[in-house]
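Shown here: the complex without one of its protein chains, the others still in place.
This part shows subunit A:
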């Protein structure tokens, strides 16, 4: 029996029933930009960076199931411009001062922006006031850089079984909240070895005393584009999930 197949930018991609477009693309070595998706967790579908055109309609590749005969557009000027605009909006709604951020060079938001050719943020900046939580001895929570991808929420709930994080509020009032009576990280059972401390794509959740360990020029995205790095990291995870 031939395996079901669809096309990405005209290139045939075979897939396993039940895979999303993102998973099938990753397994086939095709990079679709994404931020809130990490193949280790259930998809969330919130950042929309992975927007692709499926049979002419915009869909989130990380949640949309692959189907036989689909025609998917991914690497087009129009979609990449849309993704760049989304990235610019993410930059203006938080406080991203890359030159003084420990995550710089290892940050997926920054690397996606490089990949998409973003040289400015275009929109007026919000400069929101967000609370920093340095209460935990080993973990820093810098909400200025949070992009509400909910990866820490999923990791803490589904892997660590601790339910430490949630996204509270709506729209522009969204904020990352911490599940303890005081609302402080120090009063939760989170530990530096938890999965939830390792999945933040940006510099919002950091392990203390490791900042600026890797010199400029040798950091992850100094040496690889996010396309190269994410395919290398995620392909084996998708393979292990779907065989």
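The rule we apply is simple: a contact is a pair of C-beta atoms (placed from the backbone, for glycine too) under 8 Å apart; a residue touches a chain by one contact, two chains touch by 3 or more; residues count from 1.
Everything below uses one rule, namely that contacts and distances are computed from a predicted model.
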Omitted chain, identified by the protein name its UniProt record gives, among "Sarcosine oxidase subunit alpha family protein", "NAD-reducing hydrogenase HoxS subunit delta", "ABC transporter ATP-binding protein" or "Cytochrome P450": "NAD-reducing hydrogenase HoxS subunit delta"
Of A:26, A:74, A:110 or A:230, the residue in touch with the unshown chain: A:110
Which residue of A:56, A:69, A:99 or A:181 touches the chain not shown here: A:99
Contacts of subunit A with the absent chain, listed as residue ranges: 91, 95-101, 104-105, 110, 113-115, 117-122, 124-125, 127-130, 216, 225
